[in-house]
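One chain of protein is taken out of this complex; the other chains stay put.
Each chain carries a letter (A, B and C) given by its place in the written order, and its residues are counted from 1.
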């Protein structure tokens, strides 16, 4: 923080990270505000079972946000400086992130309708697309990453995001056939990200 | 963080930045809480179309907050220390920022009324005015910025904010003639900020 | 952040600051969620005038939170390490801070009733009392502040908080005579904190 103006190439990245961490923390937490215990004559157990779509969509969206945050976190392990275009890519990304609690609420209320599954998937697809653009912009000609960063790391992160975009696209397409298949993909997707990648080996210093 | 008390000239700026980043992150995220899918007999598509003013005002305010945050971010690239008056200017600035979700909700519900357009524009104008005062205070006699900071950078940031104030003022004035013209200016305004300025060239070390 | 374990005397303070900054940022922002434009047949101007107690209590509580945050900020300019008792004093302090949006909502709805003025004042009094305890604990025998910190700075901060407690107490007492007098004190109080103190001169290196 004390070295910002002597470094000539762009703004320090730490405040971009701070804003993003704040937005993610809030988006992850306000998801739960969508869940209300319905008042009424039934006993509590029945009421909680009635709101299972809200509970399931809360957990799914939380994990989706976590996956996107981890992706962002990995990128900023290499990106040290931010310029105006990168700021704006982040703004678009955060616009999509803050919109997810809304599309999650729509999904929870209308999970049998194609339109709500399409909206939810599109929101995720757009978020992932911003994340890809963020990395492509930052790494083109090593614009905002250290010169010594290996091309294999750059490619590995790009591939990982691209695969994610493919899965989001698949889930959206499946939603036109059967919304349940689409929801299954969304729930299963995070498991894919538990698999360690070349990037993990790189940050662990074993690559 | 470990060097605060040995530096004699004011409080460290990082906690001011932390509070501001937090307030911006929350204000940007709670904007979406204003949007509720109306219940009713219509199908989901129709309902979503019905709430387009809320969706449009959410996106517009989000981008407005982003523009103000970027302005604040650029200033703190140069401001390292904070004194009591600067803290209070920040407090006033944040008061305006936290008020924007309210005036946005008013705009979304009453976007055809002159008063709501006037309130929304005034909120933005006041925010921008605080941002200008913040910079003028910090840079007068290089009070809180490094002595070696070039006057052209000081002037460039000041000019950029002043132009923004002019556009806010124009939008407010247009609102008395036709509220749609005013809303058009608000939506179009961020495009202006995509244009790189002398400040960008400075932080990029090419100036 | 990279020097935590080599320093033997307590936990680093930066995460306590981060949690506090987060809580303050959120408390300051959710205050505005209390304000809703009433629906109804009246025109917008009339409706906005109807909610003036909410607008006034929002602005007052925002500034009160700012005053408390600035006090906390000044203390952590000198406090570098945290131990378990200091953490718990902070927890109590934050409990009072997060409660303020509730007592503010009560005040906005029942500003003519003694009980709501008493609750609001007590909330502020308790917050200020935590802040005083925080400073007294941290500075006793220079427990968590640098040994070279001058006693006059320690006394100056303590006096400033104590005066604040006196004003809160006065406002509570006045509330039993006339709630309007009490509200006047709350609104006027921040002006007192605009006056620079010995602490400001100290952090400015002129003392």
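Points worth noting:
The rule is short, and it goes like this: a residue touches a chain if its C-beta (ideal position, glycine included) is under 8 Å from a C-beta of that chain, and two chains touch if they have at least 3 such contacts.
Quantities reported herein were computed from a predicted structural model and do not represent experimental measurements.
If you put the hidden chain back, the residue from C:26, C:79 or C:161 that touches it is C:26. On the side of chain A, the interface with the absent chain consists of residues 1, 3, 14, 17-18, 21-22, 24-26, 28-33, 35-37, 44-45, 48, 58-59, 62-63, 66, 69-70, 73-74, 76-78, 80, 146, 149, 194, 196, 200, 203-205, using the contact rule stated above.
By the touch rule set out above, chain C reaches the unshown chain at residues 1-2, 4-5, 8-12, 15-16, 18-19, 21-23, 25-27, 30, 33, 83-84, 87-88, 91, 94-95, 98-99, 101-102, 105-106, 109-110, 113, 115-116, 119.
Heads up, the rule we're going with is that only the chains that are shown with their structure count from here on.
In the Cα superposition of chain A onto chain B, the rotation angle, rounded to steps of 5, is 90 degrees.
Here the CA centre of chain A is 25 Å from the CA centre of chain B. One inter-chain figure worth recording: chain A and chain C are separated by 35 Å, centre to centre, where each centre is the mean of the chain's CA atoms. Shared contact sites, meaning residues of chain B that touch two or more other chains, fall at 1, 18, 21-22, 25-26, 30, 33.
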